[in-house]
Structure formats: structure tokens, C-alpha cells
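A single protein chain has been removed from this complex, and every other one stays in its place.
Right after this comes subunit A.
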């Protein structure tokens, strides 16, 4: 399948054919790269397409049944002119069915329109002229509609005379008629006249996108470049999705240019795509890719790593599209007025609450991370039977939140966090919540307030680099901004700032995106371009495409052989790694709305390939825990690290049944790990963290209480909270491990028996204490 996929990538370019192959492949039940979710979506898409097609067919069938000209159906389908005898016959037939001649003429034109037959319609108009019968106004308007919609060639004189006639007859032209007239005029050489009509439409109201589309096509065809570019900008501003005809016309226009001019024109077009954040669909992508090839670029259909932004074809890295400080501040101001306050602060909040929040921001901002407390807490998939119990659920949700906070702090030691919570969260598992208070600013809103807008505003207030941790898609907030330009900026900023959580157990933070999905030139040479396109799998207009067109400048691109080698390498690497499939499955199971998770289609071999290569050994040892861990994205991996991990996990497995031992070991590990090994061993640390949370919970369950130290957040304090008075142990390891990270493995192995004894003693002591207390 992999080989087949490469072939498809390399050779098939025509959009339709490509799509067809893909659909066929999925119908045969082959798993389709890059992710199984995409193939599933495609299958769904194809089904929905067929369903819609069936409905349309049924409709036309019914229309056909009630048509007056059922017996002449074949005549109306054929696209050539008819002799006048035939027309006479049809007229005779029509007159029987309708009350007068005018109605009959309109009916015949309607029939032409339903079969979209321009040639036949113009021949009918000629026939009417022949018998010197005046066509009705409705008939002419219908003819204009056929002109503006059909793709065939037509006699220019007929269109122009009809246009003149119609503009004479109809004194006040309404919007639909004007749109049709422009559509028809743009098929002739007199398309410049449509500028006047456009002005009229502008006076009447909002200009529909099809007007700009038609005019742009006409402008490119006639070589009126200045107007064409202007009209193209306006077309892109209307957020239209149909670009097929425009791209075709542009490609035709480019063939007339010199080679250098052609290149600048193409780059200008791409820059427009970048500026207006337009995503082309497959139909319009075909001509564009052909054009790019002609200009001398090497074009590949590819995907991009969701997190690192590395192109899987050329290896270049995508970039953020910049947001200027002015636009950012204007976004913040607009957001405050339109989304948070909404003209009535009571809808979302109350004035007192807002003042309180504002004060918090002025005193403590800027933050580096803003967390949506409830959203994170609820995104955990535990065993189903646990969910029914309210208390346990609350405890688990608090633990979720804590684990995310700790993940962030371990990644960014200098992070300044703000958690926006609702009032009822204060009643959750107290020790965990107080721990959260130590680690971050927690701001409680009332249960009736909408927290999303507060989170977004805090992030906007803290600056462009502030991250939001939420899995909400935030579409409603974007739409409340109402201004198209602001919405574009908001979407860009959201891609940059948002970080989702994985719907997994235990909960994990997804790595932040490092690029925005827009067409962009390469960072390195500035000549190669990456253009995202919609392959038809996007469900809503807010979704971001996952498929890209990689256009490389030939002189700088790698040779083809080299490419093949790298691809086969990549595929073999993927073959070995099970992590790809696992993570894909994870994603497909999580039927959630997060932007990140949708894009996490697994198979991120560029970064994680090395990590997963260490996996087979582990699997052979039946390390069930490790399997889960392997799915974690790991930043830097080397040999010692993976071996260290292996040992750790083994120990965790062994020690799992003895929760008390586990606890004490964990305590020591956390004290050593978090303080000293922060930078050297990111994942080892994560290990500690996870078991640490587990240990903490069990500790609480058994001893019932322990001291919580509130106060400033320091790394030393962080470890202290785990220790009960009895269990506290001197922290001797840290200095050693600091000096030599490798020692940790040996040392821990050595220490285990001691630890066992200590932990046993501690547990016994605890039990005794409890018993005594009970007595």
C-alpha cells in the first residue's frame, strides 16, 4: 500500500483522477495514508456525495415528469441548433399545453434552461426573430441566466442584442437580473460594460461573489491585468470557495506572458492566497499545479507534520504568518467589546466580576499560559464505572488539571499560569486544588458566567506568545467578531496560541503548533511555496486543510533519486514503529472537536521516528505501560535515555502491586527528578510525575490527611507537599545526579532494597497510627 501511495503522490496530478483513486482504494478497504481517520472521513464523504447526488437525481426526475415537453426530451438534451420546422412542431405542441403564445415561449426557454443548453436557446431566439415574434421578457431573462451559467461557446451578437433588448424593456433592474446580465456580458468582448452594472449593484447592496468571479475571469481572458488583480482581491474578500474558473483563466493568461513575467504573476497570485487565507479545492488546484510545473517548479502533493510543521516531501519547515502589533491590539479591543461585553455585560458576566478580573490582569499579567479549567478537567477518559460516582469523578478531574499544570511547569520552568475556573470547582478534591493554587493563579468565575471569553481576553491581554490550553474550537467567539478581517486575524492567532489536550487516559497535553495553515513561501530560500488545499474531507468551513501542495524551485530541490531513497527510508521506519498506528487509533477514537487532535493524524516520523525505533525491544518484554508511553511525543531521544526509560518502566511494573512502596519510591524520585533532572531527562521526569500523582492520591486515601504548604511556588516546596511528617526523607540524591546523569540508573537499582524496608516501615507505622486513632 505504501508503494502504491508513493506512486499516487508522484504521478497522478489531475485532481479528479487523484480523488477517484483515493476513493477506490478506500472502498477496497485499504488503509489509506497518512491517517486512517482521513480515509474514514473520505469514505463518509463519498457516501454523502452519493446520497446528495441521488436526491438531486430524484428531483430532476420529478421535474422531468411534469415537463410539458417530455416527448422532445432528447431534442433538448442535444447541443446543436434546430431547423425552423422542428421549432414549429415544438411550438405547436407547447401551445396545446399552455394558455397563450407568450407562456408557451417562456416554457420552451425554461426547458432549455433546465437542460442548460445555450446553443439550443440561442437558436430558439433566432427562430423567434425569423417568424418576427417578439420574445417575452421572462424568456430573455431566462436566456441571460443560461448565458451566465453554461460553459459552452455562444454567438456574441445574440448575447449583446438580448442584453440591449432586456435593458430597454426592464426599467428597474433588480439584483438577480443584474447578476445575470453581468454573467452574460462577461462572456463577450464588451465585458467592460459590466463595470457600470457593478457600480449599480454596489449602490443597491452587497455584491455576490459570482459577479466578481465572472468579471475576474473576463478580465484575465481579455488581458486587462490591472482590473483583473483588483477584482481578484475583491473576490477573495467575499470568502468565496469557487476558484476553478478563475484559476483556469489565470493559467491561460500566464501562457501569454514571457517567462520572467509569468513567474512574478504566479508569485503574486500565491501572495494573494496567503494574504486572504484562501484554501483552494481539488478542482482548482489541478490547473494551478500544472501552471507551477510550467513555470519550472517541482510540484508534489504532500502533508505536513502537525506539530513541527515540517513538510514530508521537501523537509522545509512552515512558519507562522505574522500578526502586526496594531492588528493584535485592535483584535483585543474588538474582542472585549463584541465578545466579552456584547453590549450587555450581564449576558456573560457581571460588572463586579469583570472589574475583579480586570484588576487581576493589571496586577499579574502577562501570563504565559491560560488554562480553561473545566474543559481540561472534563476531557479524560477513565473507566466507565468510575464516572457514575460523583466524588471520584471530581477527584479525577482535579487530578487531570493538576497533571496538565505539572506538565506545563516541567516543560517551562518559568511559566506563569492562570487557570480560569468556575465557582463549583472550589469544592473539588481539596488537596489537589490547594496544590493547584500553589502552582498557578486560579481565578474563579460564578457558575453562570461564560468562561471562554475571559480566557481568550486574558490571553489577548498577555501578548501574542501567550498560550491557551483548551480543546474548544472557539468558533462562536470568532463569529461574534462579525468583521471578516478580524475573523481572519483571530483564526491566525488561534492557530498560534491554542494548545489542546489529548482525549486519553492519563490526560496529555498536545505539543503546540509551530506554523499557521496558509500558503507561504519557504523560510530558507523564499522561492519554494507551500499551498494548503481542501481535498474534500473538510466538514465545516472553519476546519483547516491537512493536505498541502509543495512547490519547489527546481534548481534547489533534491534530485529524484535522493527523494525516493528518503521516502523508502521513511516508510520502512514507519513499518517498524507501532506507535504510528497506535496514535492514529487514539485520534480516531477521540471524536472531539479540538483543532490539534484533528490534525494529529499520527505518523509523525520526522520527529518521533527515532523514539519509536526503540520500541520493539520493549514490546518483546511485554511492557504494557510502555506501549502507552511510547505514544507520547518526545522531543529529544538518545540511546541512554531509552534504556533508562526501559528500566524505569520495568520497575514500575514490578512495584505496581505494592502501592506503599510505589509511593515512597515515587516520593524520592520526584524529589530528585523535578529538582535536578529537569533538563537532562524530560521523559524520566514525566514518569515520575505520573506515578507521583498516583502516589499522591493513594497517600491521601490511606493516611487521610497530610500537611499542605501554601505559599510561593518554588521547586523545593513542590516536592514537600508529598511528604507526610513521618514519611519525610532526606534528599541526598540530587547533587549526585546533577553531576552525572547516568548514575541515576545504577543508584536506583542499588537503593531498591533499602527503599523497600523504609517504605514498609512507614506503611506499618501509618497503619498503627490509624488504628490507634480509631481506638
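Operating definition for what follows: a residue touches a chain if its C-beta (ideal position, glycine included) is under 8 Å from a C-beta of that chain, and two chains touch if they have at least 3 such contacts; residues count from 1.
Heads up, the rule we're going with is that contacts and distances are computed from a predicted model.
Think of the chain that is not pictured: of "Lipoyl amidotransferase LIPT1, mitochondrial", "Polycomb group protein FIE2", "RNA (guanine-9-)-methyltransferase domain-containing protein 1" or "N-acetylglucosamine-6-phosphate deacetylase", UniProt labels it "RNA (guanine-9-)-methyltransferase domain-containing protein 1".
Here one chain is not drawn; of A:151, A:174 or A:362, the residue touching it is A:174. Remark: the omitted chain is touched by one listed residue; of A:192, A:350, A:410 or A:434 this is A:350. Although one chain is not shown, part of subunit A still touches it, namely residues 102-103, 106-107, 110, 113, 136-138, 141-142, 167-177, 200, 202-206, 344, 346-347, 350, 447-448.
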